[in-house]
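All protein chains of the complex are present and in place, except for one that has been dropped.
Order of writing sets the chain letters: A, B and C. Residues in each chain are counted from 1.
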Amino acid sequence: MFKFKSLIIPFAIYIILIAIGLSQPGLWQPIMYIMFYIGIGVALNNFMGLTGYVDFGYVAFLAMGAYGMGVALGYFTYLGIWAIPLGFVLALIFAALLCTAVGGVALRLRGAYFAIATIGVNEGLRYLIEGAKIWGGSEGIILSGKLRKTFGPEFANYLSTFVADAALIIIIFIASVITVYMINSRVGYALLAVREDEDAAKVMGINVTKYKLIAFFTSATIGAMIGASAWTLKLTYVFPEDVFFIHYTVEAIVIVMLGGAGTLLGPVVGGLIYGALKYYLSVILPGFQLLVFAPLLLVIVVAFPEGVVGFVKKKLQERGIIEYIT
Amino acid sequence: MIAEQLAANIIYGLLLGGVYGLATMGLSLIFGVLRVVNVGHGAFIMVGAFTAFWMFTLYSIPPLASIVVAVIVGLAMGFVVFMTIIRRLLDAPELSTLLATFGIGVFIEELSKFFWGPDYVGYSWDIGGISLPFTELPFTKLYAFGSSIVIAALLYVWFSRTKLGKAIRAVVEDKEGAMVCGINVNMVYALSFAIGIALTVTSGVLVTLFTPVGINVYMGGDYTLKAFVIAVLGGLGSPWGAFYAGFIFGLLENGSYTLLGLIPGVEPFGLTRFVSFTALLLILLLKPTGLLGGE
Amino acid sequence: MRKKVFVLVLVGFVLFFAGCAQQPEEKPTTTTPAATPTGPKEETLYFGAPISLSGKFAKEGQMSLWGMQVAAQWINENGGIKVGNKVYKVEIKYYDDESKKESVQSLIERLATVDKVKFILAPYSSGLTMAAAPIAEKYGVLMNSHGGASDYIFEQGYYYVVQTLSPASKYQTGFLDMVKTLDPDAKRLALVYEDKEFSRAVHQAAKEYAEKLGFEIVYEKTYPAGTTDLSPILNELKAANPDVLIGGGHFADGQLLAQQLAELNINIKAISILVAPSLPAFYEALGTKAEGISAPAQWETGVKYSPEVAEKLGVEWYGPTQEEFIKMFKDLAGEDAEPSYHVAEAAAAVLSYAKAIEKAQSTDVDRVREAMNDLEFMCVYGMWSIDPETGKQVGHDMVIIQWQNEEKKIVWPESAANAKPCYPMPTWDEKAEGKTCGS
Partner (left out) sequence: MLKVSKLESGYGEMQVLWGVDLEVKEKSITTVLGPNGAGKSTTLKAIFGIISPWNGMVEYFGEDVTKTPPHKKVEMGITMVPEGRHLFPNMTVEDNLLMGAYLSRAEEKFEDSLELVYTLFPRLKEREEQKAGTLSGGEQQMLAIGRALMTSPNLILMDEPSQGLAPKLVKEVFETIYKLKEEGLTILLVEQNVFSSLDISDYAYVLHEGKIAFGGSVDEIKESEDIKKAYLGV
């Protein structure tokens, strides 16, 4: 059985955040903003943290999810409420297809080659969609009008405010459980070996490709679910230049590294720090938040090269509480 | 008709490729020596572009002469960034430098915006050009191309003939081996980082020779992406590979346009990007370490 | 040791921000009118704005912010907004959205709930406005779009979203009218524009309009965003030999289009490029190459809107005159700054709120929204009136500007123009020799 104990802290963080969002006026969207960052951190961590591979093109999976939901709501609007589950299914399918394609080509590459090849995948896909005018090309898919006509403005609003947020929260809870499971299962041990020394792991008889693919697939599908809910459902549109914006991957990487790669708590703490810091800085110092944020980030990198959670773990190694931190 | 278009696009593709190549060499050098992926690459290109812009508009210094200024600015920036941040992270987990260079890039961009404002600026250095039967070749673009070849060649000579250049190569080939020869590896790191940044800043000057408009503090993003891809295409860590790959990328980007234009109902210009990025993947499929990549 | 210092610094920062985070809730920013029987009572009314001060729209965001502040200042110096026996002073409550949709959403909510703002000035760009709309709608706050031109925003059925700037579909139509009037024989039209939702909307509408006017479309191609070399398209364009060219998208590519037309020596009688030529930076970057190039603009310094014109048309004038407006802008932004149309757009959005609130005699969102339906006034930005059904701007007219002899002149419509159009524009060779539209 895997360790449930380590879920206590992240779940507590989620619940506290949600409680703050619900009870404090004006903090619900900021909380969702932070939750989005936590979400992409947790999702990417399931691959990057566990395998040590950096995927710069990760945002493409969010994009696939966004398009899955966008296609369902935009082209199958007549299904009514059933278009939403269809959207999640399509998001999964699109992500899985991309996963197979990328996994087949790029996962054979190592280190920085892999990282950058995935940029090629992301950009190539974006320009394919724009250039070949797939799914509306650069004009994207715009849904609010359709949703309002089909479901009425009340329910359409409910969809993009309540349902989208709830879906994101559920996805994050599930993603965290998956992370714990992955870390403490055979997959996790195998991936630890891969991370330490891939060649040695191969020699030891570990089916390296299989475990990498498992992590890749898991991470990709979680990403797609986030894209489907936090982007398409919530924003009610999909534009290729938005959903393939590589900056989101960089942010996700920053979050994972900030918190501590390969740990359960890492991306949660990373997302919390990153999201909260950026939000409050934009409120306090509008226009200058990045000027303050960047040096702060550098200080953190230099002080905690293994991430905040990695650092705390090291400090608490001997204490009992360590059981609760993974 | 089509043949003429193709010829024009190939020439432009080559010219563009020269600039892409130089814009990638610095990235590749830094990776090769320090194993640092400089995510903030584009910010340094932007600094170079503004160097050319300010030198031209404030002091009427032609962009070709600004290359000297850019080299100095680049060396200084590279050295400061190395000493304050990168040096501290060399023993840290590999990825933390990714985080650090990201932060450095954002910081440079925001600081530049603070001083230079968010405007899209440009300059006009109109010095004519050559008329070919099928297109016009402005001297500025030819100069950009020529300078990038000259700089790459000088660098090549420096690397293969001088002791210090060879020492850098030695560190790339085997760090421990370099240590037992008495090479100060940290000095080589600092020097390589500074040279890499200087190259990048210089390429920013050439970028403006090629495209003298649209200079903006956030202009670096697109160049970063392309430089990453070109660096991998050429074999990461191999500045010469990067230089060749720049040509290939430029050619694919511009050269494929004419052929894609024959497909009905698509946007051929957008698809050229698809072609160039897909070509990257195909090449990596055949040779997983890029064209000139060793290992 | 060094690490400890870092940690301390970090902890310090965290505490600092935690402290700051509490502040807004302690500060009474509520605008709920307190019933006081004696005399006119002064209160502050906050208009909220998520503004792009960093990221890709930093430039436009800064301009918009200045516009809002100028309008607010004018209102406050001219008696505020009078509702019953109360006088509201206007203040702009703004945050930086970094040009990102996630930030826009959380900031809109913050404005609506923490700051209790009921009147929002939408973020810059259609995309961000679109991201903001569901949240604004959820909290029932009014949102006035001054930087989101796309028609589709107003075709989605949002009730609380209204538009101050002219929609995308009207951007290039005036230019086509102008060319047709000047030279009925110039039939060969080419379109070269950025492959983005906004410029697509502009040029698809323009294309339809052009066909109606009898233009022949001889070339139409798009280029991807962020491109730094347009030569593949322009070499083809040259072969198509057009009389008239419309195109562009944003600043960078608009500048690039003009630059490369010059480099490749492609002579066209009339060119209108979106966005870029309407900024001084365009001429600064291109020099004489900019001569004769036109652009559609929401507004331009020198446009003839004035209290007199308003009187002649029988509509009410509101807000600063153009001279006042430019002076106030320069006081705020610095002597060297030139107001772009973003400034006027944003100012007009603020003025329209003030006007509507005064008309409704209430700060209730629904009553103000209703008052907007048949609100009609003229300000420095021009006419303001919306389609009651969609909230789309219908009253305001675009103008066409053209660079003539180092100056930006308004050349169309004739009623607003301060110069004659320069047609056909000088060739690139002529311009290289120093010929301008004035000489």
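For this structure, a couple of remarks:
Just so it is clear, a contact is a pair of C-beta atoms (placed from the backbone, for glycine too) under 8 Å apart; a residue touches a chain by one contact, two chains touch by 3 or more.
Keep in mind it's a predicted model, so treat the numbers as computed, not measured.
Within the whole complex, touches from the chain that is not shown fall on B. Note that of B:A167, B:L251 or B:L271, the residue touching the chain absent from this view is B:A167. Taking the complete complex into account, B:V180 is the one of B:A3, B:L58, B:V180 or B:L286 that touches the chain left out. The omitted chain makes contact with chain B at the following residues, 163, 166-167, 169-170, 173-174, 176-186, 294.
Keep in mind that, in the parts below, only the chains that are shown with their structure count from here on.
Fewest steps needed to get from chain A to chain B, stepping only to touching chains, is 1. Centroid distances from chain A, each centroid being the mean of CA atoms, peak for C.
Those residues of chain B in touch with two or more other chains are numbered 110, 221, 267-270, 272-273. Taken residue by residue, chain C touches two or more other chains at 54, 62, 195, 222, 224, whereas all remaining positions touch fewer. Chain B makes touch with chain C in their complex at residues 1, 5, 8-9, 12, 16, 110, 113, 117-124, 126, 129, 131, 134-136, 138, 141, 207, 210-214, 216-219, 221-222, 253-254, 257-258, 261, 267-270, 272-273.
Of all residues in chain C, those touching chain B in their complex are 54-56, 58-59, 62, 195, 221-224, 226-229, 231-233, 235-236, 239, 251-253, 255-256, 258-259, 263-265, 276, 279, 281, 284-287, 289, 432. Within the complex formed with chain A, the chain B residues making contact are 31, 37, 39, 85, 88-89, 92-93, 95-96, 98-100, 102-104, 106-107, 109-111, 114, 221, 225, 228-229, 231-232, 236, 260, 265-274, 277-278, 280-281, 284-285, 288-290, 293.
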